[in-house]
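What follows is a set of notes on a single structure, which appears directly below.
Yeah, one chain of the complex is gone here, protein chain that is, but the others are all in their spots.
== chain A ==
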């Protein structure tokens, strides 16, 4: 493939043009007759030297078997023009590269022909299955062989090649450029590596990627996911759409257990099998599609509720246009921030924890701290006043006991809930039986019977 390039360049102080075309580099003067035209064949070039970038002169020296050609590039204003020099240098290097490649190809072909002559008795190779369509020229021997091998081995690719290249829909080089991805995907080793590459994000611990992997248990009968509260929190922090689905469906349309079962089926069971979408898939597909919009709306709503003192967006920043994005190490922008997902996830984790705790909702706090600060900025200068108090009462005993229970991380939530339920019921239904205390003190066995309703045998067993 030949390309041509012409640029303005000085040679020995004379203005002129340099042209790189058809394996030759030619310099000719601006005004005919002022100096002779200089022509170099690419085969003659021995070395190409350049002045370093950023120096006062942009020069290139092409040394060849008959001497050397020194060219200088300047702009209209007389300054060194490194961009022009770069363009010519690229063209010359490209020419040298293709020349060297040609030489190698020719020597290999000659070698192959010699080998074929030396072994006349060898059986004739089987006629290749394809291709009927000829491959494009200018290919190295190895590349030619590789492509032939693919076409011989893969009938589907061969057919595609015939259809696309044979009918002139796509050029041969383009066909091979794009088929590369299919070949890579079909290669199991490479495919696995590429999947792994996609999963790993910088600044993002891999443990957060798939929170269930650490809690999965495999046995002969199947695969069991243990979704603890911590794992669920991680799933919510990682996937806002799942949190949205959970909030919408539990407990209105299904129980928590049913939800997590559907989640596991959709994300871990069916995902590996392909095929038709199940009911669980449909449920989550809906939220996958709607989540970005809903989350953006939720953010807007929450932002609208912020007080002026907390809303950082309410600023009078007039300078942004004139001096924005100065090159500074400390500056950071959202697009290129590779750690941003991690930071967002930590913020989200905090929000989830707060949202899950009813006592931290702003509406439950009896007074607004911001308003108080605006009204009483310097409390010690005022006369003593009664500070606003939050009434200390347990609104929902379940919430209170769950909060206590959450501190013990060892027990399963369902077990904990059951135990705490039983205990709180006992406490709330307990009535002092004063008559009992009027009786004479009974023996220990009868105490067991009366208080816990246990039989003698049960008592013995428990002992």
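Definition applied: contacts are C-beta pairs under 8 Å (C-beta built on N, C-alpha and C of every residue); 3 or more make two chains touch, one makes a residue touch a chain; residues count from 1.
Basically, contacts and distances are computed from a predicted model.
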Undisplayed chain, where the name is taken from the UniProt record, one of "Transmembrane and coiled-coil domain-containing protein 6 isoform X2", "Exocyst subunit Exo70 family protein", "DNA 5'-3' helicase" or "Cornichon": "DNA 5'-3' helicase"
Chain not shown: contacting residue from A:27, A:82 or A:175: A:82
Specify the residue from the set A:68, A:111, A:247 or A:314 that touches the hidden chain. A:314
Residues on chain A that touch the omitted chain in the whole complex? 53-54, 75, 77, 79, 81-83, 203, 205, 299, 302-303, 306, 308-334, 337, 339-340, 342-344, 346-347, 349-351, 353-354, 357, 359-362, 365, 369, 373-375, 377-384
